[in-house]
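For this depiction, one protein chain was excluded, whereas all remaining protein chains were kept in their positions.
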Amino acid sequence: MNWFKYAAPQRFHPLAGRAVPWFGVAAVLLAVAGLAIALLVAPTDFQQGDAYRIIFIHVPAAWMSMVLYMAMAFWAAMGLVFNARLASMLALALAPTGALMTFLALWTGALWGKPTWGTWWVWDARLTSELILLFLYIGFMSLHAAIDDERRADRAAAVLALVGAVNVPIIYFSVQWWNTLHQGSSVKLGGSSMAAIMLVGMLLMTLAFWMYSFAVVLARARCIILERERHAAWAQGALA
Amino acid sequence: MNWPSFDAFVAMGGYGLYVWGSFAVCALAFAVELLALRQRRKALQALPPADAAGQGAGA
Partner (left out) sequence: MSQALFALFQRDLRIALRRRADTGSALVFFVIVVSLFPLGVGPQFELLRRIAPGVLWVAALLASMLSMPRLFADDHADGTLEQLLLSPTPLALLVLAKTAAHWLASGALLALISPLLALQFDLPARDAGVLCLSLLLGTPLLSLLGAVGSALTVGLRGAGVLLSLLVLPLCVPVLIFGVGAVEASSAGLGVAAQFSLLGAMLVLGLFGAPLAAAAALRIAMD
C-alpha cells in the first residue's frame, strides 16, 4: 500500500479525521482503567502516604513531554529536508500539546514536592530539565509566531527544534551534574521498589496520555491544514 | 478498594489538596486544550472562503 499518498494534506485530512475518534475513545477507556487503579485500587505508599498518587499523572506527563518533543523535532526535520509541508504542519501541531504536558509535569512535580520535601519547587535534575524543555517548546512556538511567511516560519522553527534536540542530552547531563554537586534532592518514590499494581497503573495512564496526545495533535493538524489550504476547493468543501 | 468512606477518599490521607490539585489541574488543562481546538475549528468555518487563485468552480 502506498503510504506516501497521505503526505498530501488533502488526503491526510480525512484520514486523520477518521483516526481522531478512535484515539479519543482509547484515551478515555485507558484513563478510566488507569484512574481506577491510581485512585482506588493501588495501596497507600509506606513512606509518602497518599501523596504519591500524583506520580500517576506526573510520570506520564513528563514522558509525553519528551516523546512529543522528539516527534516534533523529527517531523520538523522531515519538513526541512524533504520540503514536505505536511511534516512541518505536524511539527507545529505537536508543539502546544508538548508544552502542555511539560507544564503538567512541572505543576504535578511542585505539588508532589511540597508534601514530600516541604517546598513548592524542588531543584531536582529532572524537574529542572523539564523547565528548560518548556522554554524550548515556548521558543519553538514564539519563533514560528514571529515570522509572517509560513514556509520561512516552518523551516526556521525546524532548525531551532533540531538544535534544541541535539542540546537536550547535553542540558540534561549538565543539570544532573549540577544537581549532584549541590546535593539536591531527587523526586522519586521511596526506597522500596514499586508494587506491580502501581506499575500497571502507570502504564495505563501513560498509554492514556499517549492516545490523548494522538487525538489532540491530529485534530490540531487538521485545523492547521484547513487554515493553510483554505483557498483550495477541497478545503472549502470540507469546511462547508 | 482502599477507602473506608467517601470522606477518606477525598481526604487522601491528609494530602487531598495536593492529589486533587494535580488531578484537577490535569483535567482542566485537557478541557482547555479541547475547547481551544473546538474554537479554532469554529473560527475556520466562520471565515469567508479565501479568494482562490482562480475563479471558484461554478456558483
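Letters A and B name the chains as they come in the text, with residue numbers starting at 1 for each one.
Convention: contacts are C-beta pairs under 8 Å (C-beta built on N, C-alpha and C of every residue); 3 or more make two chains touch, one makes a residue touch a chain.
Worth saying up front: this structure is predicted, and the values here are computed from it rather than measured.
Chemist: In the intact complex, which of the presented chains make contact with the chain not displayed?
Modeler: Visible chains that the missing one touches: A.
Chemist: Specify the residue from the set A:7, A:70 or A:156 that touches the hidden chain.
Modeler: A:156
Chemist: Return the single residue from A:70, A:132 or A:203 that touches the missing chain.
Modeler: A:132
Chemist: By the contact definition given up top, give the residues of chain A that touch the hidden chain.
Modeler: 132, 135-136, 138-139, 142-143, 146-147, 152, 155-156, 159-160, 162-164, 166-167, 170-171, 173-175, 177-178, 181
The rule is short, and it goes like this: only the chains that are shown with their structure count from here on.
Chemist: Measuring centre to centre with CA averages, how many angstrom lie between chain A and chain B?
Modeler: 15
Chemist: Over in the complex, which chain B residues touch chain A? Could you list them?
Modeler: Where chain B meets chain A, its residues are 1-3, 9, 12-15, 18-19, 21-23, 25-26, 29-30, 33-34, 37, 40-41, 44-45, 47, 49-53, 56-57.
Chemist: Under the stated contact criterion, what part of chain A meets chain B in this complex?
Modeler: Those in contact with chain B are residues 39-44, 49-51, 53-54, 57-58, 61, 96-97, 100, 103-104, 107-108, 111-112, 114-115, 212, 216, 219-220, 223, 226-227, 230-233, 236, 239.
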